[in-house]
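Of the protein chains in this complex, all but one are displayed in their positions.
Right, chain A next:
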């Protein structure tokens, strides 16, 4: 089972950052490449940056409104959970 610790930091200026440790850099890289291609649905008002350092996936959001930020983060967490479940269920086939 993938062990996940999520650190969520909300700042007053509507910036949010998330750090997700993965068991390995390989898994973190797979996750970021799966999560990166789709843009935020809203045309403007929010930006998102994804990056990987070793086994840590980092996300940073900047939004004009707290409401937009909250929706984006909730959606991202759903997507992240799905990617993790997929790796957990189908990842054993190909060893790192």
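Rule of thumb we're sticking to: contacts are C-beta pairs under 8 Å (C-beta built on N, C-alpha and C of every residue); 3 or more make two chains touch, one makes a residue touch a chain; residues count from 1.
Operating definition for what follows: contacts and distances are computed from a predicted model.
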Quick one: the chain not pictured, UniProt calls it what, "Enoyl reductase (ER) domain-containing protein", "N(6)-L-threonylcarbamoyladenine synthase", "ESCRT-II complex subunit VPS25" or "Electron transfer flavoprotein subunit alpha"? "N(6)-L-threonylcarbamoyladenine synthase"
Positions on chain A where the hidden chain makes contact: 30-31, 33-39, 41, 75, 78-79, 82-83, 85-87, 89-91, 93-94
